[in-house]
Each structure stands twice: as structure tokens, then as C-alpha cells.
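One structure is given below, encoded as C-alpha cells.
With one protein chain held back, the other chains of the complex are shown just where they sit.
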Amino acid sequence: MQARMPILEVEGLRHRFADGTPALSGIDLSVNAGEFVVIAGPNGCGKTTLLRHLNGLILSRTGRVRVDGVSVARNPARARRMVGMVFQDADAQIVGETVYDDVAFGPENLRLDRSEIHDRVTAALAAVGMTHLADQRPHLLSGGEKRRVAIAGILAMRSPILVLDEPFSNLDYPGVRDVLEQILSLHRNGHTLILTTHDLEKVLAHADRLVVMGDGRIRRDGPPETTVKGIDAFGVREPWASRQGLPLDSWLS
Amino acid sequence: MQARMPILEVEGLRHRFADGTPALSGIDLSVNAGEFVVIAGPNGCGKTTLLRHLNGLILSRTGRVRVDGVSVARNPARARRMVGMVFQDADAQIVGETVYDDVAFGPENLRLDRSEIHDRVTAALAAVGMTHLADQRPHLLSGGEKRRVAIAGILAMRSPILVLDEPFSNLDYPGVRDVLEQILSLHRNGHTLILTTHDLEKVLAHADRLVVMGDGRIRRDGPPETTVKGIDAFGVREPWASRQGLPLDSWLS
Amino acid sequence: MTQSQQLHLTVYASLFAALIAAGAYLAIPVGPVPIVLQNLFVMVAGLLLGSRWGLAAVGVYLLAGALGLPVFAGGAGGIGRILGPTGGYLVGYLPVVFLIGFIAERSKGRIPFDVLAMICGTVVLYACGVSWLKVVTGMGWSKAAAAGMVPFLPGDVLKIIAAVPIAKTLRPVIQGKFQDAGADAYSRG
Partner (left out) sequence: MAELTAFGYRSGRSLLHRLDPRTKLISLILISIGSLGADLSGLAVLFLLFLAALRPIHWSLSAVIREIRYLLFLLTLVFLARAFSAAGTPVGSVWDVTVTREGLFEGLLISGRLLVVVLWGLIFVAVTRPAEVRATIVWLLGPVPLIPEKRVATMVSLLVRFIPVIARQARETGDAQRARGIEARKNPVFRLTAFAVPLMRRIFQDADQLVIAMEARCYSEDRTGPDLTWHRRDWLVLPAIMALILLIRFL
């Protein structure tokens, strides 16, 4: 019954950048296995910085981050295997010169043997419906396709936890629906999901939980329907339906 | 009564990129002085390519583009003075080492004298509420702030026509509202505005006209309320209010 | 050096290799040797990456070209290009970047030394480039110099002038990665 134990634990996390910018000032957050958490908040409130602590891309002295029980600071390598991350800028995360090579990058770093890598890559590409583009050069893909490749790259590493930083930015309507369907099928398969966005409209209807950040702190945390009420005050737009007192509706329906 | 004469005329415009990608296949569009036109359409439908024709960044052999009466191909320099462009990627537009220098870049290229340049820059910075950051290094600003600097840089050139390519991408709610207010006040002052976006929600209520593109063609063109109906079919999300048969509502109210 | 800093340098060196290739792509033919921006990026690589990693950048560039990637002036690579008329410049980039890096490492970003380093580098570059051009084409020294050096000197002066502000703006960006981040972070922020 693991679905109830916390797989991610953040306690009293603070972070100040080298130039003195205080990005996080005391974050406490605990995410259960299989949960789908949406994090919202104004520009510069610390979302990306928080996410980068989850797999040890940034380590801070004050505060603790644990990925199912093990401190990230103690074992960043493990944290990076457990926590797959899709970045805000789809282009910046392309590593390989073909889609296949790009997806294979992670498994190669895990030192798996070739056949295992091949199986994982083909499976991952199939999962995001990109098999036919395996030999394509990634930078020629559309925004939506690039995001799918990024997700495949994570799937190939078999990370149980997925972190997506603004996965919808610059995507058109079909692109958003594509990525959204991807995300939901991952959720159904038991992945733990953490997603940041400025447009709650696009995803909130499917989330288990909404976390609102502001000035490097967590302002609100709870079930979407209730937490989203009057969220405008925190620099996030409350979805139209919710404004009208209606239930949140999905972009997929 | 210039508000009725077309200030922008595009006729039979086609464009194919060097690598053979057909980006525009026959565009006819005419915009009146003082109009506020929103252009929507899926990724890769040619929005940016069309905009880049308006000030001669791209010149195509087939088709004509005229900025109040004068062919862009004949006099690109003039077209660039007349048509100010805010790019999709705010970072791409940063040219100066400080916010002030960045905004001054355009006027300096216009060969204005120092005092004139100074007046324009201070006015532009005030207009976007960035006076206090005049000496900041632009690449350190937040996404919203960068966007405003980009707009200020165009204001300082006093172009009567403003073209904004996805000005809301990656902006938080307050950021969207700020930029939106900027845009509307420009509109009130008689600027002609052309804006592309994937999220009609954010701006359509204020537009005079909606143009829908697909596969390098114009699919629909007309008053927002009517044109937006059933727009999902063109790969653009119809705003929630409109779905409910309600009048479009503003993000500012 | 931490693993992260190692990776930063690896990526930066690859980036410079790519910049050198991009600088070669826009080639203006003026006789057997074209005008390119290639050598500008070679010089900047030396100034910013230092001798060792500068060498790595140029080495990777040449390797990619030798394997046939179209990274040399006007596209089309291959060992044939390295043995071709402009091969002297290509191979010469190795000592050039090393020399510039060597001087820059010791001059702590003082502009006069940067300029000096680039002038020395350019001298070495033409020593290699022109003599090989002479061998391949069988021209005399004067002809070889006329075809392989004289037309480029104004452009190269321009590049050296441009390299100074580029190095000035990017040094903090790069060296920021290599002094221990203060405040709360004890890894790169």
C-alpha cells in the first residue's frame, strides 16, 4: 500500500543564490507516491529553484530534501535516477543528434548494456508515440514533439517521479492536449507527478493537489477545488469555471 | 479620418524557406490604422513568418507587402521605422548592457541627437514602469520585466504600428495584466496593433478583429465574438466564456 | 575540480568547436583562402577556456572535420580538406589556441595582454597557413603571402578588436562557475 507513504519530503528548505537573491525561504512539502501535484505561483517565486532541489541539481545547507527516505544531499546520483525532470525550455534539454540518441542518453549514463538500452528506448518512444521519428534530428521537431522526446528521455530512465516545469509553454491547443494525455497516462501507471504552470486552466481539473507559492514560501496547499478559490490574490489566475462557481473542466473533454 | 485607410496591406504573399519548408502559401490581409488585430493559429502555421514580412526581415518574391502605401521591398528601412516588433523570445531582443542602453539602441540607430534620445528613453521606461531599473543588466531581469523592456525599446522608436509575437508566453497573471494594460493604452493612443497568441482568453475581449491561420493560409477573419465560435477545429482553444455562450470577458476586470 | 565544473568545461569546449564551425560556414571567397570568422572564435576560445580546454575545443573541431562533417569553410569536410590549401590554418589553430590560452591564463584578464596574445596567435597562424599554402599550390613566398595573408589583415584586426569586449562580457559568466558559490549554495546555483 505504498500509495500512502511520502516519496518526496522537503523540510525547512532555504536557498539564496550566489548573487544574494533569496529564492527559497523555508519550504515544507511532502508528496505521496502516485500523487499528481500542481505547483503555481508568480514569476520568480521559486518554483524552478524548488524543483531543482528535488534531484540535487541545487543543494542547500539549510533544510532537508529526501527522496523516498534517502537524503538527496547524501546521494544525488540516486535522486537523479528517481526524479526525472522535464525543463521549461524544450530546446535547452536536447542532448543527442537524433531522437533515438537523445532518449538513449540517460540509460547510457546508467551504464545499462546495449540491448537493455535499446529495449527501453523503443518502449519509451512507443509510449509517447514517437517511434516513427526515431531517426529525426530533434531540433527539427515541433514544440509539442520536443516535449514528448523530453518525456521519453525520462521514461527510458524508469524514474518513478516525474517533474515537469511549465510543460505547456508555447504549445498550441493540440500540443497541450497531447502532452496532457501523456502526463495523465503516466499518472495512471502510478508515476508520481509534480508540474508547475501559470495556466491552471490547462491541467488543474486532473490534479490531486494544488500548491501555491509566493516569495519562496508555500502560501497554500490542498485539494484543487477549494485551494484555487480566490487564488488571484497570489498572482495566479483562477480558472474561468471556478470563477463561475462551476466544477473545474478538462481540456481533454 | 485616417482611422479607415489601410496602413498595412498584404497581397498574395507566399514564402518557402531555404530548406523547402512552405511557411506561407497565399496570404491576403489588410489592416486599418488604429486597428487591434489578434492572429491565432497552431504551432508552425506561419504566424511569426508573416509578422517578419511586415517590416522586411524576410522579403519574398511572390506577393506584395505595403506599409501605408509604400512597398516594404522597396524601402525596408522605412518599414522598420513604421513597424515596431516585439519578438516571441524576449531574450533574443536584448542588445544593451543596461536597460537604459537597450531602450536607447533603436533611437541611436535613428541618428537622433542625445537629448532627444534621452527624452524618448525616459518616456518609454516610464510608460512601462521600469524607470527604477534603468541601470539594471537586462539579462538578469524576470521574464515579465524583460518583456516590458522589449516593449519600451519599441516605444522609444515611436513606431505607429506595433507587432507583438506571443507577448504573454511564460508570464504570470500580474505580468499578463501589466503587458495587457500597456498594449491597451498604446491602442488608445492610436497605435495600430497586431498580436499573436495561443491563449485567446488573455486578450481577445479587447481586440477589434480576430484572424485565424492554418498551414500558411488565413482560415478565418472577422470580429472576435463571431469568428471565435468553433475555433477549436483550427487548433486554437475557444475561450471558456465563449464556449458557454457568454460574452468574452477581460482579464483586467 | 568538481564533476559539475568538469561537465561545464566539456560543454563550453564543444560549444566553441561549434562556434568555430559556424564561423567557417559564412566564408567569403577571395582566392584560394576565404574570409571567415573561424579564427575569431579560435582566439576567443583561447582567451576564455585557456590553453588546455582551448586545445580540446579546436581538437574536437578538427576531428569532426576530419571525419567528414561539413565544418570547414564553405562546408564539406574530410581529411582532404586538412591536407588541402587551407589545411595549414586549420592545423595551425592548435598551436594558436594553445599560445593564446597560455598567455591569457597568466594575464588575469588584463586587456593589453589579451590583445598581445591574439597578435602572437595571428602571427603563428599565418606562419602555418601561408607556408602550407605555398607547399600545396607551389606558389612563391610573395604570391603565397599575397593570397594567404594580405587580404585578411584588416579583417583580422577587426576580429581582434571585437574579441576584447566578447571576452570581457563572457569571462565572469564562465569564471563564475569556477569560484565556489557563496551564500546558501554549495553547488552551482
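Per-chain residue numbering starts at 1, and chain names A, B and C are given in the order in which the chains are listed.
Criterion: a contact is a pair of C-beta atoms (placed from the backbone, for glycine too) under 8 Å apart; a residue touches a chain by one contact, two chains touch by 3 or more.
This structure is a prediction, so every number in the text was calculated from the model and none was measured.
*Asks:* Over the full complex, note down every shown chain the hidden chain is touching.
*Replies:* Contacts of the omitted chain with visible chains: A, B, C.
*Asks:* Of C:Ile35, C:Val91, C:Leu116 or C:Val136, which sits in contact with the chain we cannot see?
*Replies:* That would be C:Val136, which touches the missing chain.
*Asks:* May I ask which residue of B:Val95, B:Ala233 or B:Leu252 touches the chain that does not appear here?
*Replies:* B:Val95
*Asks:* Name every residue on subunit A in touch with the hidden partner chain.
*Replies:* 52, 55, 57, 77, 80-81, 84-85, 87, 89, 91-98, 100-101, 105-114, 117, 135, 137, 139, 153, 157
*Asks:* For subunit B, which residues touch the unseen chain?
*Replies:* Missing-chain contacts on subunit B: residues 18-19, 52, 55, 57, 77, 80-81, 84-85, 87, 89, 91-95, 105-106, 109-111, 139, 153-154, 157.
*Asks:* In the complete complex, which positions of subunit C touch the hidden chain?
*Replies:* 3-4, 6-8, 10-15, 17-19, 21-22, 25, 27, 29, 31-32, 44, 56, 59-61, 63-64, 67-71, 73-81, 83-86, 136-140, 143, 158-159, 161-162, 165-166, 169-170, 173-174
As a convention for this text, only the chains that are shown with their structure count from here on.
*Asks:* Centroid from C-alpha atoms only, then distance subunit A to subunit B, rounded to Å. What do you get?
*Replies:* 31
*Asks:* If you average the CA atoms of subunit B and of subunit C, how far apart do the two points sit, in angstrom?
*Replies:* Using C-alpha averages as centres, the distance is 39 Å.
*Asks:* Where in subunit A do residues touch two or more of the other chains?
*Replies:* Answer for subunit A, listing residues that touch two or more other chains: there are none.
*Asks:* Going by the contact rule at the top, pick out the subunit A residues touching subunit B in the complex.
*Replies:* 41-44, 88, 142-144, 166, 169-176, 198-199, 201, 232, 235-237, 239-241, 244, 251
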